[in-house]
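Only a single protein chain was left out; the remaining protein chains are all shown in position.
The block that comes next holds chain A.
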Amino acid sequence: MRSNTVGWLMLAPTIAILGIFGIIPFIYVLYVAFHQWNPFGASPDMIYNGANNFRRLVFDAEFLTSIAFTMKFAFFAVLSEIALGYLLAQLFMKEFPGRGFFRTIHTLPLIVAPIVVGSVWRLMTTPSIGIIPYLLRNWFGYDLNIGRDATTAFTLTVIMDIWHWTPLVTLTLLAALLALPKEPFEQAQIDGANRRQIFWHVTLPMIRPAILATVFIRLMDALRTVDEVWMLTSGGPGAATRYVGLHIWKIVFPKTDYGYGAAISVIVLYLTLVMCWLLYVALVARRERKRTF
């Protein structure tokens, strides 16, 4: 009989590292969140002010809109990535010449640094010098201006995110599709099920865990996107693409309002956690149910 001590020993380094670099900073941020602290302001000392920071953020219109924008961004980006990623994964399931080559090409956006992604998209889309506005004007007579139109800027951040992260979704879903057993499909075909029925009743239930896990990782990352959007739009025009990560950054850095920034991040972390927890419960519940059958 192997003892659990070995198991704990194997888990120990992970717990230690994440404890030091995860829990200690978190406790510190939580502590700061209950203080008024602007080390570069008029009163540089940390002053305990109870839940004032949290009270303040309920009435902070900028914060609330940034949360709303972030949710909207995460929703559209992740939903499109899952749909598109699934379609592309299905396309990769077929045999055709050059499949491996195209798969490598499709994976490329994944390896580009977020800060580079943002810069390139900015250069491509800036009015007057960008290639995309130029082509759109010449070919379709459409005037693209991300500096002026809020909806355009928002859409563009979503498209950029889709470009950058769909490959990851395609890879995870492709892995899931490849791991599926063949028999249920053959059986369904024998039973005369059409493609749509096979998708809803055979494929989808079986790859559901993989879809949920992918949504989980993507949602979490979409909610804290900063670098790319910052490089592309700097949060503008106005505050149309000032996602919550950017909002926090603005409060912590240019304004050095650490206490308030800490309070916001605690709340954002909490919201992300709740959303992910719900997804995780859905994920685990499914797995448990399978086991009891």
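Rule of thumb we're sticking to: a contact is a pair of C-beta atoms (placed from the backbone, for glycine too) under 8 Å apart; a residue touches a chain by one contact, two chains touch by 3 or more; residues count from 1.
In the analysis below, contacts and distances are computed from a predicted model.
Chemist: For the chain not present in this complex, what protein name does its UniProt entry give, out of "Pitrilysin family protein", "Sulfite oxidase-like oxidoreductase", "Maltose/maltodextrin transport system permease protein MalG" or "Pyruvate dehydrogenase E1 component subunit alpha"?
Modeler: Its record in UniProt gives the absent chain the protein name "Maltose/maltodextrin transport system permease protein MalG".
Chemist: Have a look at A:Ile47, A:Ala68, A:Ala83 or A:Ala113 and name the one touching the chain we're not showing.
Modeler: A:Ala113
Chemist: Which of A:Met46, A:Leu123 or A:Ala188 touches the chain that is not shown?
Modeler: A:Leu123
Chemist: With the missing chain put back, one of A:Phe75, A:Tyr142 or A:Trp277 would touch it. Which one?
Modeler: Counting the whole complex, the residue in contact with the absent chain is A:Trp277.
Chemist: For the full complex, which residue in A:Pro25, A:Gly50 or A:Gly238 touches the chain that was left out?
Modeler: Final answer for the missing-chain contact: A:Pro25.
Chemist: Hey, which chain A residues sit against the chain that's not shown?
Modeler: 2, 4, 6-8, 10-11, 13-15, 17-18, 20-22, 24-26, 28-29, 32, 88, 91, 94-98, 100, 102-117, 119-121, 123-124, 129-131, 134-135, 163, 167, 171-172, 174-176, 178-181, 206-207, 209-210, 212-214, 216-217, 220-221, 223-224, 226-227, 244-245, 248-249, 252-253, 258, 261-262, 264-265, 268-269, 272-273, 276-277, 280, 283-284, 287
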